[in-house]
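This is the structure, below, for whatever I ask next.
All protein chains of the complex are present and in place, except for one that has been dropped.
Now for chain A:
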Amino acid sequence: MREEFERLYSAYHQQLFQYLFYLVRNRETAEELVQEVYIKVLHSYETFEGKSSEKTWLYSIAKHAAIDWIRRQSRKKRKFEGKEYEWSEREFEIEDKQPLPDEIVAQQDEIQHIYKTMKKCTKDQQQVIVLRYIQGLSIAESADILGWSESKVKTTQHRAIKTLQKHLQADGENVQGKEGSP
């Protein structure tokens, strides 16, 4: 077990952690989820059939772990609020009140702004942004990880950029409006 763990850790750990971090937007949660990923991986490593690459397999497990966590949070939140939100709707209706992570706070305003705005994209769009831009994976790799066609990755990527543009523009107009008002 230790041997496999060490090998996977040195090959993929920081990438996987970064992927999870940008999806769940919280360091502690990403730490917990990455542990969960290793538990699943090490338990099922012997049954890994090699149909996909090891990297794709690890990412797929991480993706499911993150999505499960997001859904659990969404259910908790709905229960708490007594409202029947779909988890995808939540993104637009509930503001992100979490403080920005240190790594982001240390960056320029524009990066902070984009990080905040990413939250307004759908979960699919966020996945594609993280994989394609932040992690620099190819369209084919992203498609394998997400279980989508390459065409869907391209379309979602295109829509993600449009969504970001739209929200950034709207934010810019709001700021100008506030500055202009007496």
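Here is the rule we go by: a residue touches a chain if its C-beta (ideal position, glycine included) is under 8 Å from a C-beta of that chain, and two chains touch if they have at least 3 such contacts; residues count from 1.
Note that contacts and distances are computed from a predicted model.
Peer 1: Unshown chain, UniProt name, "GerA spore germination protein", "Gluconate 2-dehydrogenase", "GerMN domain-containing protein" or "ABC transporter ATP-binding protein"?
Peer 2: "GerMN domain-containing protein"
Peer 1: By the contact definition given up top, give the residues of chain A that touch the hidden chain.
Peer 2: Residues in contact with the chain left out: 1-2, 5-6, 9, 13-14, 17-18, 21-22, 27, 30-31, 34-36, 38-39, 42-43, 86, 88, 101, 103-104, 106-107, 110-111, 113-115, 124, 129, 133-134, 136, 147-152, 154-156, 158-159, 161-162, 164-165, 168-169, 171-173, 175-176.
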